[in-house]
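All protein chains of the complex are present and in place, except for one that has been dropped.
Right after this comes chain A.
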Amino acid sequence: MAKPTTVIRKHEPTEAEKQAQALGDLVSFVAKNGDALKETLKVIQLLHESGALEVIGALIQSREKVMEIGVSQLSKPTMTRGVNNVMSAVGMLGELEPETIKKVFEGIVNGMQHSAEEVRAGKKTGVMDLMKAYKDPDVNRALTVMLGFLKGMGQKL
């Protein structure tokens, strides 16, 4: 024999009950994750001592402002050019063949050593020496490499 009713008495937990509930949840969580929590606290302690925590906190607090500044700085033409340059350079490095580069670098190092020795010995080069030199297989190989390089570069310029 029930008349329809829309009255619902909700059990509203008191502040104390809510706190006790929250604390209970937390305690059981701590019990389960004790080691991880201890390590985390250690990291936080280090961050705090170094002052990094304060910086991070401030950054998070003003994150939108910070990002706006960052983005507007990055958007300046010099910056975007810089980024583009760095990326092109990185791209170029990526395209080079490691084996060839190794050889070229070894050649450069060897050449520098050799030239230093020649200079130290006070050697001078006349026109005839030049004619002779380009018949020297070593010098000729180096010259071929240089000429090839100049041609390739010219094609792209």
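Basically, a contact is a pair of C-beta atoms (placed from the backbone, for glycine too) under 8 Å apart; a residue touches a chain by one contact, two chains touch by 3 or more; residues count from 1.
Simple rule for what comes next: contacts and distances are computed from a predicted model.
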{"item": "Candidate names \"NADH-quinone oxidoreductase subunit N\", \"Amino acid/amide ABC transporter membrane protein 2, HAAT family\", \"Phosphoenolpyruvate-protein phosphotransferase\" or \"Formate dehydrogenase, alpha subunit\"; UniProt protein name, chain not shown", "value": "\"Formate dehydrogenase, alpha subunit\""}
{"item": "Omitted-chain contact residue, chosen from A:30, A:44 or A:83", "value": "A:83"}
{"item": "Of A:26, A:46 or A:67, the one touching the omitted chain in the full complex", "value": "A:67"}
{"item": "Touch list for chain A against the chain that is not drawn", "value": "1-11, 64, 67-68, 71-72, 74-75, 80, 83-84, 87"}
